[in-house]
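For this view, one protein chain was removed and the others were kept in their places.
We call the chains A and B, going by the order they appear; numbering starts again at 1 in every chain.
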Amino acid sequence: MSLRNALCATTALLTLAGAATAENLVIATVNNGDMIRMQGLTDDFTKQTGHKVEWVTLEENVLRQRVTTDITTKGGAFDIMTIGMYETPIWGANGWLVPLDDLSEDYKVDDILPAMRAGLSHEGTLYAAPFYGESSMVMYRTDLMEKAGMEMPAAPTWQFIRQAAAAMTDRDNDINGICLRGKAGWGEGGAFITVTANSFGARWFDEDWNAQFDQPQWKEALEFYTGMMAESGPPGYATNGFNENLSLFQQGKCGMWIDATVAASFVTNPNDSTVADSVGFALAPNSEGIEKKSNWLWAWALAIPAGTQKADAAKEFIEWATSQGYIELVAANEGWANVPPGARVSLYENPNYKDIPFAQKTLDSILAADPTDPTVDPVPYVGIQFVAIPEFAGIATEVSQEFSAAYAGQQSVDEALAKAQALTNDAMEAAGYR
Amino acid sequence: MATRHSRSAARLMMAPAVVLLLGWMLVPLTMTLWFSFRKYLPLRGGDLGFVGFENYGRFLSSSSFWPAVQTTLVIVGGVLIVSVVLGILLALLLDQPIWGQGVVRILVIAPFFVMPTVSALVWKNMFMDPVNGILAHLWRFFGAEPVQWLSQASIPSIIMIVSWQWLPFATLILLTAIQSLDSEQLEAAEMDGAPPLKRFAYIILPHLARAITIVILIQTIFLLSIFAEIFVTTGGAFGTRTLTYLIFQRVLENQNVGLGSAGGVYAIILANIVALFLMRIVGRNLDA
Partner (left out) sequence: MARAVTPRRKAVNTALAWAVGLILFFPILWTILTSFKTEAQAIADPPIFLFFDWTLENYAIVQERSDYMRFLWNSIIIAGCSTLLGVAIGVPAAWSMAFVPSKRTKDILLWMLSTKMLPAVGVLYPIYILFIQLGLLDSRVGLTVVIMLINLPIIIWMLYTYFKEIPGEILEAARMDGAGLREELIHVLTPMAIPGIASTVLLNVILAWNEAFWTLNLTAVDAAPLTAFIASYSSPEGLFFAKLSAASTMAIAPILILGWFSQKQLVRGLTFGAVK
């Protein structure tokens, strides 16, 4: 027994001694292109600091469920977690994340885009550093637009988009005027229909947390969306999410696609996209007479779970991965078009980046989004395509399932809205809001 | 034949299995029961105290509950019917003398080896995708409008995917059962001029009863808890939310462990009703 204790002590000592020099960091991340690229570049980090990195790469939904289980139970399976703008303030408020308030001078925390920084903070303290940030915008085929005899304004309205979509649609040649997300899930079709509804003057809750799906704006938004998709959308759009639409657009099967600004670098990359040369960009649309545009704000960010033994090494990694230096590293290896966008002001001041066709539109879209004032009517919540309360993910997933069923023609828009209204109020009551 | 000596030895030999399984059953069951009476919201600070039967009431009265039970039964029943019926036909076919029997058999069992996640991914993306899927190409080739499988025929699609995975299992068991059939009896019936359908109904089918029961029992146990096939393909949309999936949503998406636990208790009850029903039949057949 004493021998074992001695052994344990020695091991512990060795581990401690090792801590000062080299750690083994376990990082949970999402399988997006930018993160995959980061995995390929981690040797640079190991060379600089001596710390090794182990990746747990998961699909978005699996990642969410995995890291949420771990953080709420204080499991400690990960040293760094990739989380979004939705989770960060909630987790930060619960004290589950290590505050990132002592980052080094070189890191230039003030260089982070103010909108991103605000979205990843709770009461002014930064809890996660943005790896990349995004808004949403219109991506369209310039050649098809020309063929249709129309011209895309810099800031189109939904009514124009619908008209253009109908004009571009060519079913015989497998071209759909517009591809949009319809897939169930709060971060998929749920996010899209929420911003669309915002631009029609709708909101999730009134100031007393009553669900607002019984209001005419929601109905108008949903009917507009389903009507437009029936005219000009691809078949089976009710199961299409970001990736399905990206794939369709890259194959040249969409005239327009309104989605995350980060997609711009994928659709203009000639290695993957058959239409790379003919993509134009515009701001996300609003409905005529309504000021709010349908663009969201999101960031994938790196955070450190409280209680990890390796907080210092983890911070070093975060500083490396979200720094200007990392952006330059990617630019040197893969070109400026492929650097992680939307996180730093300096990137958009960089002359090398200004030449990238989607750079300015991305920045404009991000600047046009304000999570603290997302809707026409006042709301008690923060967040544009989400409501920053813990219950939202579950509720919005169920609501978006009802909507998807309506997109697929399994129920009417009115039925879907009535069900959404009932289940949202139920859940809010259960959570004690009402 | 059992002496007292061997009886106590037998108890001793059973003990590890029984104790382990008892633990594996009791620990989670107790915890589920415990949590089901508590307001346990991991994102709101964890365990917020005793709430009596509130979770049970809420889970039962939620508009998703009965549809979920129904979906569960439809999917389980659908897969059972498809795999047993096709399994019998396939077993009868494979029992005939054919060239290359070994290879055909390999082809038929292969789907059983495929991970549910992989099979769901492959079916969803490469077969059922309404634009790029093989089935869409096939439909278009014959001049038909491609079916939007996962949105407009969601439950049949899921039954199809799951049946594809379980058909080999059913076929194999039924095949071995057919092979053990006394061929003289069948030949005698053939001589007597009994038509094939009659021979099947009066000789083969009764002989298969036991094998069918076993297929149903084993498959039901696995089918009640299918998850990956739904998670990957529809995410519970389009009326494909089973009870297991609903519990998943409550626990992980809504982050309401208490409510999910109450759902877990209902799922156990449902499983036991199904099991009781099954065991009535199986129990009788197992003695044979």
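Assume a residue touches a chain if its C-beta (ideal position, glycine included) is under 8 Å from a C-beta of that chain, and two chains touch if they have at least 3 such contacts.
Not measured: the values here are computed from a predicted model.
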Check the whole complex and report which displayed chains the hidden chain contacts. A, B
Looking beyond the chains shown, say which of B:Phe37, B:Tyr56, B:Trp149 or B:Trp164 touches the absent one. B:Trp164
Full-complex touch with the removed chain, picking from A:Asn31, A:Gln48 or A:Gln360, is A:Asn31
In the complete assembly, which of B:Leu43, B:Ala237 or B:Val257 touches the absent chain? B:Val257
Residue in contact with the excluded chain [from B:Met31, B:Leu48, B:Val85 or B:Ala188]: B:Met31
Against the hidden chain, chain A presents residues 26, 28, 31-33, 36, 39-40, 54-62, 65-66, 69-70, 73-78, 241, 243, 246-247, 250-251, 266, 272-274
Hidden partner chain, residues of chain B it touches: 1-2, 5-7, 9-11, 13-14, 16-18, 20-21, 24-25, 27-29, 31-32, 35, 40, 42, 90, 93-119, 121-123, 125-127, 132, 134, 137, 141, 164, 167-169, 172-173, 175-183, 186-187, 210-211, 214, 217-218, 221-222, 224-225, 227-228, 232, 243-244, 247-248, 251-252, 257, 260-261, 263-264, 267-268, 271-272, 275, 279, 282-283, 286, 288
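Everything below uses one rule, namely that only the chains that are shown with their structure count from here on.
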Inter-centroid spacing, chain B versus chain A (mean Cα positions, whole Å): 36
Chain A partner contacts - residues on chain B that touch it in the complex: 41-46, 58, 62-64, 129-132, 145-146, 148-152, 231, 234-239, 241, 249-250, 252-256, 259
List the residues on chain A that touch chain B in their complex, please. 61, 65, 68-69, 72-73, 90, 94, 174, 183-185, 234-236, 238-239, 244, 247-248, 251, 253, 390-391, 393-395, 397-398, 400-401, 404-405, 407-410, 419, 422-423, 426-427, 430-431
